[in-house]
Every structure is written in structure tokens, then in C-alpha cells.
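Following this message is one structure expressed as C-alpha cells.
Yeah, one chain of the complex is gone here, protein chain that is, but the others are all in their spots.
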Amino acid sequence: MEFLQTCIDGLLFGSAYSLLALSFSLLFGVMKRINLAFGSTLLLSAVFSLWIDSLFSIGIFGIFFLMIASSALINIYVEKLCFYPHSGKYGATVSMISSFAIWMQLDEMSSFLLPDRTASFPSFLPDSFFLKDLFIRIDQLFLFLIAVFMTSIFFYVLYKTNYGLLLRGVSFDGELAKKLGVNSGKISSFAFAFSGIFGAIAAFLILSTESQVTPFFGFWCTLKGLVAMMLGGIGSLPGAIIGGLFLGLVESNVINYLGAEYRDICTYLILLFILVVKPGGIMGSALLRDERAASERI
Amino acid sequence: MSILKVDNLCKNFGGVQAVNGLNFEINEGEIFGLIGPNGSGKSTTINVICGLYQPSEGSIFLNGKKINGFKPNQCVDMGISRTFQNIRLFGDLTVWQNLWVAWKDDRKNQGSWFSNWFGKSESREKLISELLSFSGLETRANDLASNLSFGEQRRLELARAVASKPKLIFLDEPAAGMNKEEVKELRDRIFRLRDLGITIFLVEHVMDLVMNVSNRITVLNFGKAISEGDPESVQNDKAVQEAYFGQ
Amino acid sequence: MSLYLITVLTNICLFSFIALSAYLILIVGEVSFGQQAFFGIGAYSLAIFFVYFDFSIISSIFFGMLICFCLALFLSLLTIKLSGLYFAMATLAFAEVFRLSMNLVRFPIEKEGRATGLNGPEGFENIRWIFENNIDPLGFFYITLITLTILVISLFILERSFIMKNARIVGKDIILAQSLGIRPRPYRVFFIGTAGAISGLGGALFALANTYIEPAMFGMMLGVHSLAYTIIGGLGLPIGPLLGVFIDIGLLESIRFLSEYRMIIFGGLVAIILIFYPEGIISPRIASRIKRLFFNKGL
Partner (left out) sequence: MLEFKSVGKSFGGINIFENLNFQLKKGEWVGLTGGNGTGKSTLINIATGFQLPDEGKVNLGNVSLLGLKPWQIARLGVKRNFQSVRLSESLILRDQFFVPDKKIFDNLEMIQASGIKGFLNRFPSECPLPILRKMEVLRALLHSPSILFLDEPSAGFSQEELHEFSQFLITYVPSSISLVIVEHRTELMQLVCTKSWGLFLNEPLRIM
């Protein structure tokens, strides 16, 4: 029963990781780029919304929508500054470093808006109930349900809408899509904004279950999203979901059986192990060094 | 009336003159052939006109409008589309989706925000199903493009070029690697496109095809036009024979 | 020189080591998020050998570097098939495992009446070599400067050898390298190993300078910073990373009067520099131009 309880806790919280990993996977799949500033855009949008709330008291829904809007805008800013100018073979590294610099910038802005280092975040439905012997927090359950709902929206947008289709086209062969007349600049802005919106919803849910925001939240989001994506397998959207849930499961079990201080060690050990043994992650298939060299057009 | 006019087009890559002072004019509704030995600048010409490269010099007019320095997507919006020398498809999209990606809405600026994003457009469904039957791929509409055979992929590429509703299509070596039967089919398809009122710009190696379908031909060598005229006169031109077979 | 200036200069030298290690890995075409681990391992090994086992300072540093070299070799063999983001994440995982386990290891001792030794997140205090030997900050700055100079000079010598040239082809165009008969793997393994050792050397000096180390010093921020230094500085010559460190730490310090907005300005500045110099300020192309000016080899 105790095991079941930890697993349920892990899955419920892991769904948040899944959302973060999906946002990452979207960008990596489309742009083949890593956006290190991702977490800090979420942090900044959260802090900014709280700040506006403290001035005009816009309420929890106001915060929610403001976070979505500001996160989308900041993501487009990041795209224009760090990703749009860099293309080509070395573009990946350069834009990663560039986004790192912007990460610093955004984090600094956040701490500017958050002078007390921590602020309380409005929580919703802070109740809990027992299902037989299982203790379940309503907001966590809500987080899980929203995550499932958001994931279906994610897939709907990607597979059933015009923009989603163009996005997948660009992700398969950006050069070709450009030659066929797809405005890839617009599509990549769209991808960034979309992942920003998506991440903002995830961040909102996470923050309100934790009911506070600290300056470490940005870094935490980036790392957890990256790790969950790598665990599941880069570029595979089901992989991102499974990676997130798996990460949640591992963490809650490690906390329960080994203690909280072992949580991150075990996560990283598992990540290292999976990278070495099955580099593609749980679901994906990685293009390894030799295969990549072979598939490159000679 | 001329649909495309190229005036003194030059393109050099770091000292290498790929295209050097090219002039030609294409009339609406004709099939124009561009031939020349490998490395004579045919592909560069296409790429410059389609907006992949900036011309170093000269100007390109489409329907009398200067399109120098347009981005590829702007060129497509102006009604230019193309196929590729090496087949390039979106391998993890279905045949149907491949056509969809290339499809352009007529009412681009009138459609509401919602219909641009989510809407099913009747004109799109209609055009795509027409294209599927045009290329003989009706039964394979929901297969992944990467599972098609060579010939089918070529046909899909051609159909995809038509999906953006172009006025002018560039075909970059569409017959490469095809056997006689397939070349014949391709010829019929090209004629059907012409009958639809689409102007065709054909770049080929396979002489049979070019000589059979083109109204006019320009022969390129070292980035310069060395001969132009109707197929017969080009075939008999001494300069052309030299360029192809040496002295 | 004021004490403040000396501290800044010493820091520039110390961080140059980790930047140079990131440089070597970037040359063979990889990106590592984990150089901070070797910086930390160097620091911790020095502290352990010096404090627990009373090794001489030279042999402590040497064994620290050796451990870093071996671990880096091990890591590169472990990740032999990985590249790009996969390699970066594997190194990050390795670095984080190291850092977090240092949070768990506690083995405090008392030495000459002072608490010292491994002590989890509270860190390793009282590595008192500079006090025992009466080395003032200026003296220590000279020590690091001389070490760094020797390192940079040997990298310049390496630059002219076939090893570096081949490594650069492996990093730049692995297909061409293979078609010329160059075996890519040894270069990769050797360079990652050496990078580990260099980073470890920097870490050891860092521990001596600070007299106090804690796991939080060796977080991911340090590793990504070292990458940023190298990318901004450029991959052309071994002084590129140094220039990067100088710009970062130097600029950070020089616009201190804007303290509140410092990172806001600097972050944007780096992004803008990268738009105009995507290959860094001393890019390989510029390095070639410099070589063309100065060494004509009679050809």
C-alpha cells in the first residue's frame, strides 16, 4: 500500500514533468536546438504576473492568463535574439550558449521583481481526500487531469491543424519546407510561442501546488524538462510523456525509500545509465555518431 | 505575353562564375526547356529564380514585377513552384499531408484566424483529391511518403509542386532514373499541366523528353546561353554538339 | 595593485583553466556540460590528499590531475558512441552525480585545532597551504599566472603539431578526417581526458586560493559559463577562451556601478556579440589570418 501511495504521488507529479518535457521536445524536434532559457522564461512570466497582481490584484485567473501571454512573448523574444540569427552547423552550439546568456538575463530580471527571494503563489482547491487508504491531494489530481488534457491538445494541434502540420514538415526537413514556400521564420516563432504557452500552463499548475515561487524555479524547470526529455527519448512526443512520468515515479520512490537527499543523484545516475545503454531514451531512437556520419550526405 | 523575364542574370560563388549574363523570356502557357552539361549552371539558375540565392547581378521579372531578392516563400506566393533533382519529400508525413503542406490558400488574407489554424477548407480537400488522381496515388493517400516506390515518389513530388497553385513550375530533372515507360507517363502529365494553363520550365538531361515536349529550348554552358530556339534548330546547332560531345 | 584588482585577476586566471578545458573538447567537436565536475574533483582531491594524507602540495596537485584525467578518460569511453546533446547531457549527469554525492559525504576531522575535512554541503574548510607558507594574494596570483602561461604555451606548441591539426579536422569534418585515414576516436578520448586534467589543475589551484570549497561551487552554472567563455572568445587560438573569461569577469567587474542591472546588460550583450561573431572573436578564420601574417614557412 505504501508503494502504491508513492507511485500515485510520483505519477501525479510526474505529469508536470511530462508537460515540461513536451515543451522541450517540441523545440528540439522542430528546431534541433536546445533552449536553455526555457525555465527562466517561465519563472519570469510567473514573477511578472505576481507583480502585476500585487499592483492591480487581477486574481488567480488573471495571473493564469497573464502568465500564458507573457511567457509566449518572452519566448518569442528569446527566439528572435538567440535562435533566429544562428543557422548552420555551428548554430546549435552558438544558439545554446546565446540562450544561456539570456537565461542569466531573465533570471536577473526575475530577482529584480522578486526582491524577497520568495513569494507565495495562489493555490487553488487546496483540499485532499482519501480513496480507501490512499491520500490524494485534489490540486495534484487536478494537475494530472489538466496535464492529460493539455497533452491531447498538444497532439491535436500538432496532428490536426494547419500550423501543426507545417511545424512537423519544418521539423522533418526545414530546408525543404523553406524551398516549398513555408515561411519558416513564422513557423519557428509559432513553435516558440506554443512551447511558451504550454510551459506556462505547466508552470502555473506546478507553482500553485507548491504554493510558492523561488528564484530557483527557472533552473529547476529547465533541468527537469531536459532530463525527462532525455529519459523518454529526444524527438519522441510519447517518449517525453513517459519520460516525465518515469522521472516522477523514480523521484517519489527514492524519496520514500532512500531519503530526499538521494533524489537527484538517483535521477542523474539513471539518466547516465540510460544514455550509455540505450542512448535513444526509453522510446526514441538516437542517431549515434557513426550512423550520423553515414547518413550525412557525402 | 511573357510570364518570366530574366535579364542579364549573374551569380558567382566566391570567384566562381556559375551563371554569367543569362537572358531569356518565357511566354505564358509554353513549355520551356533548359539543357546543358553538368555544372553548366542549370540548377543555380533555378535556385536564383526561386529565391534560394540572391543574384549577383541582373534582374528577374515575374509578370512584369521584379522579384529579385524575394525569399522562397514570397516566390511561392507569387506563383512559382518547383521539384527537386534528388527527390525530397517529408518522409514521416503521409502522401496527403505532403500535399497539404505545400498547399496555399487563395484567400490567404481573408480567412479568419480560426479557419487558418483549425479549419477544414473545402477547396483544399477538393484540390488535393484532384491532385491524387492526377498523379495516380489515390490508393496511397494515407501511406507515409517514405514507403512509396521511386516512381511514386517522383509523381508525388510533381503533384506537390502543383499543390501551391503555381502559374510557373520548375521541373529539375524530373526524368532522372526513369525507364522509357515512366518517361512517357511523365510526358503526358506535363502536357496535362500545360493544358491547365501552367507554364513549365523544364531542366533535363534526358534529351528525348526535352526534345519532345518543349516549345523552345535554351542551351547553357559555363553559365552562358550558347544556343536557343525550337528543338530542331537547337539539335542541329554546332555549338551545342560541341558542348555535349566535345570536338 | 589593490587587493580587489588582484582577486579579480586571480579569478580570471583560475577560470581560464576550465575555459581551456571546454576549448579542447569543443575542438574535437563535442559540447560538455560537465567540466565543472573535473574542476571540483581537482579541488576535492587536492584537499583530500593535502589535508588527510599530508602529501606535498605538488604531489597533491599531480594526483588530483591524474584522477581527473582517468575519470575523464573513463567518461569518454563510457560515452564513446554519444555526440551532440547526448554527450552534453551525459557529462551533465556525471557532473551532477559528483556534486550531489559530495553533499552526502561527511568525514570531518580536526587539524591543528581547526575543523576541516569533508563535511557535506557545509564544505571543506581550512585548506591552509597559502597561510602555512605565507603566500600573499599577489604571490598566489603569480603562481596561477605562471602555471597558466606554461599551459597556454604548451597548447600553442601543440597547436603547431599534427595532433591538434588532426583533432581539428575530426571536430570540423569527421567524414573528411576518416577519408584521410585519421581514426577519430583516439583524438576524442585523448582530448576529453586532457581537458579533464586541465580542469582539475584549475580546480586544485582554486581550492588553494579559496582555502574553502563546497559542492555548490561546482554547479552547472560554472560548466555552462566555461562553454560561454570559449564560444565568445573563439576556437581559433588557445588565448580565445582567456579573452572570453576576461570579457566576462572583467566586464562584470567594470560595470559594477550598475550592479542591479549587471546580468541584464551582460546577458543581452553576449547574445548580441554572438550574432555578430558567431564563431567567437578569435575565430579559426582570424587565427589563420594571423598565422598567415606571421609565419610564412617559405611556401
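Per-chain numbering from 1; labels A, B and C assigned in written order.
Operating definition for what follows: a contact is a pair of C-beta atoms (placed from the backbone, for glycine too) under 8 Å apart; a residue touches a chain by one contact, two chains touch by 3 or more.
Just so you know, these numbers come straight off a predicted model, no measurement behind them.
**Student:** Based on the whole complex, identify which of C:Leu26, C:Met102 or C:Ala177 touches the chain you can't see.
**Tutor:** Selected residue, touching the omitted chain: C:Ala177.
**Student:** Can you name the residues of chain B that touch the chain not displayed here?
**Tutor:** Contact residues on chain B toward the absent chain are 14-16, 18, 37-40, 85-86, 91, 146-150, 153, 173, 176-177, 179, 205-206, 222, 244, 246.
**Student:** Tell me where the left-out chain touches chain C, residue by residue.
**Tutor:** 162, 165-166, 169, 172-173, 175-184, 236, 279, 283-285, 287-288, 291-292, 296-297, 299
We adopt the following convention: only the chains that are shown with their structure count from here on.
**Student:** Taking all protein C-alpha atoms shown, work out their mean, then name the chain whose own C-alpha mean is nearest to it.
**Tutor:** Going by the distance between chain centres and the overall C-alpha centre, it is A.
**Student:** Quick one: which pair of chains has the most contacts?
**Tutor:** Ranked by C-beta contact count, first place goes to A-C.
**Student:** Could you put a whole-Å number on the gap between the CA centroids of chain B and chain C?
**Tutor:** Chain centres of chain B and chain C, defined by C-alpha means, are spaced 53 Å apart.
**Student:** Provide the C-alpha centroid distance between chain A and chain B, rounded to the nearest whole angstrom.
**Tutor:** Centre separation, chain A to chain B: 42 Å.
**Student:** Spell out, as numbers or ranges, the residues of chain C touching 2 or more other chains.
**Tutor:** none
**Student:** Name, in rising order, each residue of chain A that touches chain C in their complex.
**Tutor:** Touching chain C: residues 28, 34, 36, 81-82, 85-86, 90-94, 96-98, 100-109, 112, 219, 223, 226-227, 230, 234, 261-262, 264-265, 268-269, 271-272, 275-276, 279, 286, 288-290, 292-293, 296, 298 of chain A.
**Student:** Going by the contact rule at the top, pick out the chain A residues touching chain B in the complex.
**Tutor:** Interface residues on the chain A side: 160-163, 165-166, 168-169, 172-173, 176-184.
**Student:** Per the contact definition, I'd like the list of chain C residues that touch chain A in the complex.
**Tutor:** 26, 31, 78-79, 81-86, 89-90, 92-94, 96-97, 100-101, 103-104, 174-175, 178, 220, 224, 227-228, 231-232, 260-264, 266-272, 274-275, 278-279
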